[in-house]
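A single protein chain has been omitted from the complex, and every remaining protein chain is retained in its original position.
Lettered A and B in written order, each chain numbered from 1.
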Amino acid sequence: MTRNLRYLIPIALLLVILPYALPPYQTILFSYGLIFAIAALGFNLLLGYTGLLSFGHSAYFGVGAYAPAFLVKYFGAGSMELFLLAGIFFTAVVSAVFGFICVRYTRIFFAILALALSQVLWSLALKLFWLTNGTDGLRVPTPTLLGGLASDVLGSAETKLDFLSHRYYYYVLAVFFLCVAVMWVIVNSPFGKALQAIRDNETRAEFVGVQVRRYRWIAFLVSGVFTGLAGSLWVVLNGLVTPDILYWTFSGEIVFLTVLGGFRTFAGPILGAVVFNFLKAYAVGFTVYWQFLLGAVLVVIVLSMPTGILGTANTIWLRLRRAA
Amino acid sequence: MTAFVQCLGFTLSSADILTAQILNSLFYASILFLIASGLTLVYGVMRIVNLAHGNLFALGAYVTGWALGHAVGWVSGPLLFALLLAGAIAVAAVGAVLEPTLLRPLYKRAEEYQLLITFGLLLVLEDMMHWLWGPHPLTSGALPDLVGSATIFGATYPNYNILVIAVGFAAAVGLWAFVYKTRFGVILRATSQNMRMASALGVNVKRVYVQAFTIGCFMAGLGGAVIMPISGAVLGMGIEALILAFVVVVVGGLGSLEGALIGAIIVGLVRTLGIMCFPEIELAVLYLIAAVVLLVRPEGLFGRA
Partner (left out) sequence: MRLLETQRLKKYFGDTHAVDEVDFSVTQGEVLALIGANGAGKTTLVNVVSGLLPPDGGKIHFQGIDVTHQSIHQRIEAGIARSFQLVNLFDQLTCLDNIALPIFSREKKTRRLMALADKDRAVREEAMEVLQQFGLAPKAAMVAGGLAQGERKLLDVAVAYALRPRLLFLDEPTSGVSTREKAPIMDIITSIVRSGKITAVVIEHDMDVVFTYSDRIVVMHEGKILADGSPDEIRRNEQVTTTLLGTTVAP
């Protein structure tokens, strides 16, 4: 832990001064990266630690995003904390139900079942126009943070851009730090060890007294809630939620960025989320064929560096040290 | 619920509507079978779920659309129908290249990687089609116009759609005969049941895999080819088709050809009924059916455990 602090403190400081060092657009882009990192942390509790590949995590991100939108639509709510609570509550309910169904299977059937269930939500969001406005989506205006305590010195002169690139960035950053800390404890807890045991050897885990299915279900629940929390943060940043966010290709992106960073390490998905987000933003700006680029990157990663950026960097580092 | 019952009663009460809807269901089922049979064949033999399969279906549609667009005017009549095969063959050729280059290195790795690489392939193919044929749909109504329509039990129905139903049926029979009645079929089934054993008995597993994948791609391409004259070639059609094909193979049983046929018919019926009577939740109902089948009978209605 003290060894890790050597890296952690500079990184944390860098993140804190970021809005002063980068133009607002870049800062906002970074917020997106941090939000996807939270989603990926949740996702990787299943893939990296429990050994379950979900191709349906768009469902939880989407529920987390739609929950604040409904609060705005039906109750005119405008408190960020309320948004987050609603997001956590609804994703907890949905992932508890979906998880209960999915954990009956592993491997490919788990992946497809998770995908099929997420598609149910997508098609409902698409077709139930009276509820979701269909493809037009629902808007989420700028909320108050911490019940107005964290208001800006600019007061009414604060633009949306100011808000997103400054106050909201710090809000996201704080939630991000909290999520990283909580997830770090979870994966290093006795529960986390039990999950890794399930990943390594399901039968033996059962024979040391771990109730495999129940633990997978709890992992699924925690995973869904993290991803849902990310969705709630995202919808404010994006200002709009449409059914696209529930579509299974978005689940694919979550899988992608986790593998990009490296799912065998704790920090891999975080790095992957930030890198992916910049990669995608620039690819989209650079060419209309950004999917081609991303797809090609994914193919190359799978074929030549399956441990992701962090895993590969680690291997190279070790090799260099041994050579020196 | 009452609305649904009324709608159902209305459909059943009139012979021409009923006929048209049954034909519609069969039409859907036929297309779905063409897509799903390839997906299930590849899974059955190679244990790979190809997420890019829907995009190969779309590629078949695009190649056919492109060929028809260029041919109309100087190729006439029945010869145009031969162009449908061009789409299927082109996709088969793509498959024959993809399997050895992209998939072969991954058989020994965890299946997560196989899903991922086919997801990467999906993204690449989607944009390749975008790049090659542009953002606008390719359409060609030449073939349906050519064959006109017929009146069956009071319902006027396009002959081309009936032709598609026939193609789907022929493909089902052909594939069945191929897998169960030919020498290659025996090798294919042996490999799917026990790859190591087959390999030990002198089966060239590499060749079987590339052949199976090529056939799977051919079926997907054929599906895309025959639907192109009706719905055109559109970006995103492949991703949508993949999910429906998933529903089909999950309902019928992943890896089972008979299952793909039954699954396609069930999904075709539910879709037709859904579009008429419960359009809002039609897709949700389909995915729920898939989820429920996975839950109570994971091997599918007709699958091997």
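To be clear about the criterion, contacts are C-beta pairs under 8 Å (C-beta built on N, C-alpha and C of every residue); 3 or more make two chains touch, one makes a residue touch a chain.
From a predicted model like this one, the values you see are computed outputs, not experimental measurements.
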{"item": "For the chain not depicted, the shown chains it touches", "value": "A"}
{"item": "Given A:194, A:260 or A:297, the one touching the chain that is not displayed", "value": "A:194"}
{"item": "Among A:93, A:186, A:240 or A:281, residue touching the chain not depicted", "value": "A:186"}
{"item": "Interface residues of subunit A (partner: the chain not displayed)", "value": "182, 185-186, 188-194, 196-197, 199-201, 203-211, 215, 218, 222"}
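Note that only the chains that are shown with their structure count from here on.
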{"item": "Mean-CA-position distance for subunit B and subunit A (Å)", "value": "33"}
{"item": "Parts of subunit B lying in touch with subunit A, wherever the complex brings them together", "value": "49, 51, 102, 105-106, 109, 111-113, 115-117, 119-128, 130-131, 239, 243, 246-247, 250, 254, 279-284, 287-288, 290-291, 294-295, 298"}
{"item": "Subunit B-touching residues of subunit A, taken from the complex the two chains share", "value": "47, 53, 55, 101, 104-105, 107-109, 111-113, 115-117, 119-120, 123-124, 126-128, 248-249, 252, 255-256, 259, 288-292, 294-299, 302-303, 306"}
